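Okay, handing you the structure first.
Here's a slice of the assembly, chains where they normally sit.
All chains are identified by letter, namely A and B, in their written order; residue positions are counted from 1 within each chain.
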Amino acid sequence: MLVVMKNGATDAQIQAVIAEIHKMGYRGVSMPGAQRTAVCIIGNQHPVDGSILLAMEGVKETITVTKPFKLVSRETRPESTIIQVGEVRIGADEPVMMAGPCAVESEEQALTIARFLKSCGVKIYRGGAYKPRTSPYSFQGLGIKGLQILEKVRQETGLLIVTEATDSDNLEEVEKYADIVQIGARNMQNYSLLRLAGRVSKPVLLKRGFAATIDELLMAAEYIITEGNSRVILCERGIRTFSDNTRNTLDLAAIPAIKELSHLPVIVDPSHAAGRRDFVIPLAKGAIAAGADGLIVEVHHDPAHALSDGAQSLYPKQFEQLMNDVSRLKSYLD
Amino acid sequence: MLVVMKNGATDAQIQAVIAEIHKMGYRGVSMPGAQRTAVCIIGNQHPVDGSILLAMEGVKETITVTKPFKLVSRETRPESTIIQVGEVRIGADEPVMMAGPCAVESEEQALTIARFLKSCGVKIYRGGAYKPRTSPYSFQGLGIKGLQILEKVRQETGLLIVTEATDSDNLEEVEKYADIVQIGARNMQNYSLLRLAGRVSKPVLLKRGFAATIDELLMAAEYIITEGNSRVILCERGIRTFSDNTRNTLDLAAIPAIKELSHLPVIVDPSHAAGRRDFVIPLAKGAIAAGADGLIVEVHHDPAHALSDGAQSLYPKQFEQLMNDVSRLKSYLD
């Protein structure tokens, strides 16, 4: 950390800062410049909380040099983490496809879509039993019944299941039924839930909050890992911006940014980024070409009658095209 | 709702849309324009979910005319809601001051600040026992011990207490100790927690998420009210933007916007908006002048050693000045 002194800070003020740093257990070194002096903190093993210093007389600002996360950091673990779920390896060479309806609506709906996806070569099935919805009047998911339907999907098709837990109550149930537990964007800073997710026996798919920085996403993952569960898959799903041609703006650079800072795998959700069916495929292809470790895509056999997110769900024919595109891109990537 | 057809949509497509609207229980009326046709939906008592229509052949887009919230809406209840807590009336003519440290750190700290605030004329004391922190390595609050300290503050000073619940576990405890239960910005879309907050016996202070629209904030309040607790106080605390001179950008227009759309009172948190002490007073005064029903402000007797948010906590002297400013502004507002 660098403590920047105000123009005209006195020697006494600078010495007081250095003394305070000493009390914190570090060493402070004064760096006089042409216009002002800065004090460098040396010897810290962990990030320093600069608020004490910031409040001292003569201090203009503090500048943090080191990132505040540790366990998720590529500096801590240089090699990329591969997360194995059944026979699927997430973060390895081949991008992984997760697909399915936004919400589980009925056994028939879930199975119809699952059989189709299986026939396309998909290995991981997505579908929500607990749905966080902006309006209390919208469909909130089938709950435990939805999980039981997902169990049937797994038994009949052999597909692995990723499904969302929205609170500590349903997390326990979701852990039982899911192969991958999803923590949604709206819960990315629900730290109680993150801590609990750090104690489940399944990998966690952690979605980026729509207004979270990459640093905050990585800190959220750090919450999970500090509790003992290091199998975290990150997911970029679009951020909130002024741009109004899509529901969210896919932050494509999150892929290389996460890969630079962290060893964890990162997948992309083009469906929630786009919010409209016709842009899902271009975004999906862009994500794969930019280096994403996989995609999570909404597909529905009858989007017109989907109980949620119908407008962004791909038709089966479109999904077949996407699978074909991704498979060709994979060969390009080899 | 208005269903806009594509340029060149066929009559059959338009008729299919009208038939689908009929199936939904409403009436669809075709409105041919120079370039394209739109279909108006008539007879709906509630907002219509347009995703089915959006997915139909020939449909370009759907446009929602009516807001999706009901119980929070000023159309439902034209007169402004006043929330009485002890002898304090929030949403009445006089702006209400809530103040205190970011976090309860010790009995001595909490009481020192409380006595000072009481002497300034403050009626409601803020202070966190459960702190949602971006980093798992930051101070997370004293928990139940913090609540017990707040109890002592109430007993000794008579100040009312507002403090945050961060999950379903601590909500029960917070309800016992607090006069007002706070739901923080990061939990604004934690719908499980909102539902539980809708069942507590105390008023709820609901903070706007830093990337939430006003509609989303009102929908979050709707979650609470649908469960039976209609005593909700809304709080604008800054939104995330590109502007980097403050931690968040105070959305001053949220005050008149909320007052137009809803009957609920709205207060402002200038401390979290600013993120730095020296901007808190200008923002606070601006908020009062723009019509806020109150303020919630961070104050610390020794910010340099605060365990969280020290940089944005007012010094006691500054807070005295703010109280003086607000009191003069109040007389101006009469």
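The rule is simple: contacts are C-beta pairs under 8 Å (C-beta built on N, C-alpha and C of every residue); 3 or more make two chains touch, one makes a residue touch a chain.
Here the structure is a predicted model, which is why all the values come from computation and not from measurement.
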item	value
Whole-assembly copy number, given 2 chains displayed	4
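Operating definition for what follows: only the chains that are shown with their structure count from here on.
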item	value
Residue ranges of subunit A in contact with subunit B within the complex	46-47, 49, 51-52, 54-56, 68-69, 132-138, 166-169, 186-187, 189-193, 209-211, 216, 219, 222-223, 226, 240, 277, 303-306, 308-311
